[in-house]
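Worksheet for the structure shown next.
This view holds just a subset of the chains, kept in their places.
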Amino acid sequence: MPFEYYRTVRFADTDAAGVVFFARYLAICHEAYEEALGAAGMELGKFFVANAVVVPIARSECDYLRPLHPGDRLRLTVTPALLTPESFALRYEIFRLGPPDKLAARARTEHVCIAASQRSRQPLPPALAAWIAQG
Amino acid sequence: MPFEYYRTVRFADTDAAGVVFFARYLAICHEAYEEALGAAGMELGKFFVANAVVVPIARSECDYLRPLHPGDRLRLTVTPALLTPESFALRYEIFRLGPPDKLAARARTEHVCIAASQRSRQPLPPALAAWIAQG
Amino acid sequence: MPFEYYRTVRFADTDAAGVVFFARYLAICHEAYEEALGAAGMELGKFFVANAVVVPIARSECDYLRPLHPGDRLRLTVTPALLTPESFALRYEIFRLGPPDKLAARARTEHVCIAASQRSRQPLPPALAAWIAQG
């Protein structure tokens, strides 16, 4: 079961074309990731500090299927997948709530776990690996 | 009774100082305003278009009392007040949820209703005036 | 010759990890695109309105190679390429200025030209096609 996150499109998400600015789709996906971590008992910015690791994003991709407008209600799904012992991917789907719901975008991010000090690759902390395993 | 809006601090709200970037406090206040309008049956970007008016912000002010960190849970209150038949103010309080809750910022915005075409001052649409009157 | 755009990393680009938030790399790329259009005599938001077309982004991808910090000086290159008579791609490279300069990210966006009214695919306006042809 992917994690679900609900969100309303805000004015600050949009640009002068009247719709959500393309880079904001990825920022909204990241919110869903933060919420998913929080729901699993990890908190970005505390969890990673406590483990002396960071998990920067190494790659992002997004297919934009429909424009999104201020006030649109969104449902996002987040599905994690292990890539290597030190890295994982997240797949996102952004739905504009209807009825009927419409798929508005598909995105994917890759995350690599590295030691905060030497920037060398590190195994994912067990709590994070467990969350990905059940994703 | 002021309108209440709940929000979690996201990574994208913060800057390299580790806390919410000062201008983002105002963006978060605007979200509360959008949510309050929506709850009252108006939707920014549809309501104003339908009434051929815009309500740009003429002034903002904000007192920053406490830093906010990623993952912090916030409660905002929004209190509208009529200034003239063509303008109104919104007062905001941002609380970081505890326990105990702590007041993190106080903000205020002034909004002026103008015709979208000639940019001349216009009376507030009745639905908006009604929302302000009961605020 | 790709178009070049210079930019300093700002606090508002960064997040609590101390470095530029991943989605902001794409926003910075879009600035370079806007600047390139302007240098070629087109202005986003006027040019497209005048031609009754919009060119939404259909896909983005970005590889993040190095973190970027507040105050870092950046050089971006933008290289356009025609995909079909109605669409084009932009390749971006983001360099952190040194010496020596370091490649910090590679990104790519796909843009599709559609009629603003019916949302059907349209040939690129001649001025835009000409810019892409010489890119």
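Annotations for the structure displayed:
Order as written gives the chain letters A, B and C; numbering starts at 1 within each chain.
As a convention for this text, a contact is a pair of C-beta atoms (placed from the backbone, for glycine too) under 8 Å apart; a residue touches a chain by one contact, two chains touch by 3 or more.
Just so you know, these numbers come straight off a predicted model, no measurement behind them.
For this complex of identical protein chains, the structure file gives a whole-complex count of 4 copies, while the figure shows 3.
Everything below uses one rule, namely that only the chains that are shown with their structure count from here on.
Of all residue numbers used where chain B meets chain C, over half belong to both copies. The two sides are thus made of the same residues. Inter-chain centre distance (chain A to chain C, centres taken as mean C-alpha positions): 23 Å. Chain A and chain B have centres, each the mean of its CA atoms, that are 27 Å apart.
With centres taken as mean Cα positions, chain C sits 32 Å from chain B.
Along chain C, residues 16-17, 19, 21, 23 each make contact with two or more other chains.
On the side of chain A, the complex with chain C involves touching residues 16-17, 19, 21-24, 26-27, 30, 45, 54, 56-64, 67, 109.
Within the complex formed with chain C, the chain B residues making contact are 11-12, 14-19, 21, 23, 69-70.
Interface of chain A with chain B (complex): residues 8, 10-12, 18, 27, 30-31, 34-35, 38, 43-46, 69-71.
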